[in-house]
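Take this structure first; my questions come after.
Removed from the display is one protein chain of the complex; every other protein chain stays in position.
To keep things simple, chains are lettered A, B and C as they appear, and every chain counts its residues starting from 1.
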Amino acid sequence: MKKLILILCLVPVAGVADNTAPRARDLGIPFDGTPGALNAITDVASVTVGHETIIEDFPDGRAARTGVTAILPRGKASNDEPVFGAWFSLNGNGEMTGTTWVEESGFLEGPVMITNTHSVGTVHQATIQWRIDQGAADSSGFWWSLPVVAETWDGYLNDINGFHVKAEHAQAALDAATGGPLAEGNVGGGTGMICHEFKCGIGTASRIAKTSEGDYTVGVLVQANYGLREQLRVAGVPVGQHLREDKVWTEDVAPDAETGSIIIVVATDAPLLPHQLKRLARRAALGLARIGSVAGNGSGDIFIAFSTANEGANQADPGVEVRVLANENIGPMFAATVEATEEAIVNALVAGRNMTGNRGHVVKAIDHSQLIDVLRKHNRLVE
Amino acid sequence: MKKLILILCLVPVAGVADNTAPRARDLGIPFDGTPGALNAITDVASVTVGHETIIEDFPDGRAARTGVTAILPRGKASNDEPVFGAWFSLNGNGEMTGTTWVEESGFLEGPVMITNTHSVGTVHQATIQWRIDQGAADSSGFWWSLPVVAETWDGYLNDINGFHVKAEHAQAALDAATGGPLAEGNVGGGTGMICHEFKCGIGTASRIAKTSEGDYTVGVLVQANYGLREQLRVAGVPVGQHLREDKVWTEDVAPDAETGSIIIVVATDAPLLPHQLKRLARRAALGLARIGSVAGNGSGDIFIAFSTANEGANQADPGVEVRVLANENIGPMFAATVEATEEAIVNALVAGRNMTGNRGHVVKAIDHSQLIDVLRKHNRLVE
Amino acid sequence: MKKLILILCLVPVAGVADNTAPRARDLGIPFDGTPGALNAITDVASVTVGHETIIEDFPDGRAARTGVTAILPRGKASNDEPVFGAWFSLNGNGEMTGTTWVEESGFLEGPVMITNTHSVGTVHQATIQWRIDQGAADSSGFWWSLPVVAETWDGYLNDINGFHVKAEHAQAALDAATGGPLAEGNVGGGTGMICHEFKCGIGTASRIAKTSEGDYTVGVLVQANYGLREQLRVAGVPVGQHLREDKVWTEDVAPDAETGSIIIVVATDAPLLPHQLKRLARRAALGLARIGSVAGNGSGDIFIAFSTANEGANQADPGVEVRVLANENIGPMFAATVEATEEAIVNALVAGRNMTGNRGHVVKAIDHSQLIDVLRKHNRLVE
Partner (left out) sequence: MKKLILILCLVPVAGVADNTAPRARDLGIPFDGTPGALNAITDVASVTVGHETIIEDFPDGRAARTGVTAILPRGKASNDEPVFGAWFSLNGNGEMTGTTWVEESGFLEGPVMITNTHSVGTVHQATIQWRIDQGAADSSGFWWSLPVVAETWDGYLNDINGFHVKAEHAQAALDAATGGPLAEGNVGGGTGMICHEFKCGIGTASRIAKTSEGDYTVGVLVQANYGLREQLRVAGVPVGQHLREDKVWTEDVAPDAETGSIIIVVATDAPLLPHQLKRLARRAALGLARIGSVAGNGSGDIFIAFSTANEGANQADPGVEVRVLANENIGPMFAATVEATEEAIVNALVAGRNMTGNRGHVVKAIDHSQLIDVLRKHNRLVE
């Protein structure tokens, strides 16, 4: 019965945006800065996102609550047109494959894939296969791929050692990628994720950065799965200290330390070079800190940033030119990254829905009205 | 006349703690965690700190408002007994010399010196001279020193191109170093510093980290000199958006972006190895983020962490053993670092005193009663 | 017919050492330093290595020439007893998963797996499955694995997009791991690899480092697959400039730049901390440079170092102590790493055997007598 309720509640968010679900600012939570039209990573033109959500219950009490999320920097052109990219690890208890080449080359080639910890291998190979199927350079047999695949751990709600993510799921996420409004919460790679001991998952937000060289968009997508309850701050208010009930972790699983992780993807259309994108990736840590994270030992807090500007930058032709935003004018980009990260995480939290998963484990979503109450008491509600 | 007032106001904090001045928690500002006895970096046994404050006015309108702060990990034994150490640069628009060897060797040898940007050279050589005078290994002529000297920029209040810091000032700071309560605010290297467009300077705080392997102390000292007014958050409350008046920068100097820097020194008695201390150094960024910083392009946000445990770790004898805190138990150390950093910065801000400096530039301290008012309105005051 | 010859020649090296095959120093090639008893990574006590070699021909001209090599730092205890570890990327056009956690934690947990570029995913998941099957912490469902899987590209001789490496191959390599003499050349992950346009593959060597704190062993294993012919230097002699014939690359595949990669694994029993192991990993680059590599853009030159000393270092109990070799005494460890890397690469080259692979591509091994001739002409042969 629980399962029935669960499935009903999940259907609307399985890969498509639930336009009726409130997002963080719909609740009156205040944020700094100006969001883009969708307040999503897809405000950065050409970025597409696809979710594949896997919900399945098995007779023996095991349950699949997992999935894959694919972010394509240039949509369908992502295989052939790399973007400048860079990464940063705030706390590396996690995996993001492909980063050694991102660091070396300054380019992110192909999509960013996010799944659960034990499905990295499947998604890695599936992404190569998909590239070959798409006729990318690898299909010649004389080129190679170093896909970027990241993860967070969903082993509380998901039967992670059942390896329920298959190659077709990764490919479905890639094929489903579109622009426009995005589903958040219990969806795609975020399906079984937990933040600050509330149900969580995928979240997104964006900002318009007004620089002296013009306006640029910064979009952030997070797969959020980290944090202890008492550390949670929303709009600066220590709400986790006020909402102490309904904490996860049954007696058989009582971690005395922070586990879980957060993957943060920062996209922009500003013409930033790789070393400048690393600066953006590092700022994602500051947005995360505003929510109260101390980046616990068990957390894989790994961030990647890319710029969709400068198409053709990797062309092996003489005279290739790229535009550059001056360091002196980069400040608004930093603020935008911090602010969009902060809001994307709160969006993931607000979009979370109660879930019953593997072996009957239950994780509740944050109660919107309780959250509003705490913020109001601290004069931090936009009403 | 202004100058007279200024001098009167500065005398009490010139190198000795002003026991009557309120600190952040004296005002009722709430913080997480449990501080040590002094709520200062000197709660870490053996750590000593010395300030040398330089206040001088010249007939042509130039004024010296600068100084040097020395942190000695093992007090007078610091030259001969290195500590494990590590560093992290959140935004490297600044200098911390000696870090290449800290990174390579895993050791911090000798003191950490903090001064203004253009006095790094003087303090660097003075520290070597002091080591020689103390009979450290260099005095043989067959060893060498790679001192750690960091800086922030005080050119608004201080005639920075006058190079007013002399060798004797650095050596005085070193010689003055003691344990016990510390002066904060307009003192030592922090004399002419500015945070979020309020007068600022040196701040310190500490935490007791309760780990599964026992209690350890984390002490933090900051030389804080960064940030725009509107970004300032205290206890999560965006106070900078409520206290908009008295902003610095006269018309002749109107930076449209964040300038300044923050140096953060993290000390602990927990037995951490160099790679673990790098994890602590990185957490200082999270404490800084709680105050609202986005680590602006012009900011030199450079952090160093060291452990006073494991004396003798560098001995070139067979069988040297060192204790290690397990990664699994390190979580409380991370929280302690974030919390102590957060409080140390607020302490620096609260301890700041109005100052008139170079060419008559004036910077006002944050008004304590206004700050209290804003916090009370947000239900974030401990009363 | 070619295939028949090929198979006959490969059988002896498919996973077991061919005791009759000469190694580099058997040919009279001079090297500095003193090797261990086996002149192999397995001279480091507890290190075991397993190869799984995949040779298969398909009717359509495609051919599998690939495999997996597993290095277990503590043999069968590797899952439960991590080793201190560190990594370095000289040129990151390659993959070594798991390094983010190695860097963060200072530990290498479990084996190092090496395979071909497009089989990283399969081997990644297979390693997790193997850990679960072995009853490692993951099997609880409440822990996770971040396996270390590295690769080089064998797409000239191997049908790399056929994904011929299966989970059982990875597990077979793990199960086959033993100490003692090792097979080199066309074996395991090195089966289809090419160096300096000669057939190459796996190579190993070791050194005894005589430090002031006692003798320690450094063992190196390489999967070598990089380099242009004219860059090849053996014992300092530019032999590649004298042995210009039989270069690989048919007309349909004529790279005008260096492709391929080299994975270098450095093992030691010296009590080095993670930051010291990073220093060792970096020295592998210097050994590689002696053979003439300039670390071409297409090369994934990624190195990992670990120490088998300090068993129990990760225990979450109070008072854990670890031994440390002083930096001051580490010099012989550096020389040993450089020298063992240099010899391991030459061993991989000398052990290579002619191979006909995918689509009839042929790569010849270096001709031992020609190599000897060139060295003799330069007075660099031990006779």
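Please note the rule applied: a contact is a pair of C-beta atoms (placed from the backbone, for glycine too) under 8 Å apart; a residue touches a chain by one contact, two chains touch by 3 or more.
These numbers were taken from a predicted model, which means no experiment stands behind them.
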Residue of A:G92, A:P274, A:P332 or A:G352 in touch with the missing chain, whole complex considered: A:P274
From B:W101, B:F198 or B:F306, residue that would touch the chain that is not displayed: B:W101
Option touching the unshown chain, where C:R233, C:R323 or C:H361 are the choices: C:R233
Which residue of C:R131, C:K199 or C:R279 touches the chain not shown here: C:R279
Where the unshown chain meets chain C, residue by residue: 32, 90-91, 212, 231, 233, 235-238, 256-258, 279, 282-283, 285-290, 293-297, 327-331, 334-335, 337-338, 377-380
Positions on chain A where the hidden chain makes contact: 103-107, 212-214, 273-276, 279, 313-324, 326-329
Positions on chain B contacted by the hidden chain, ascending: 89, 91-101, 103-105, 117-126, 128-129, 132, 138-139, 141-146, 153, 155-156, 159-161, 163, 253, 300, 302, 358
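Please note the rule applied: only the chains that are shown with their structure count from here on.
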For chain A placed onto chain B, the superposition rotation in degrees, Cα atoms, nearest 5: 180
Between chain C and chain B, distance of the C-alpha-averaged centres to the nearest whole Å: 46
Multi-chain contact residues (two or more partners), chain A: 91
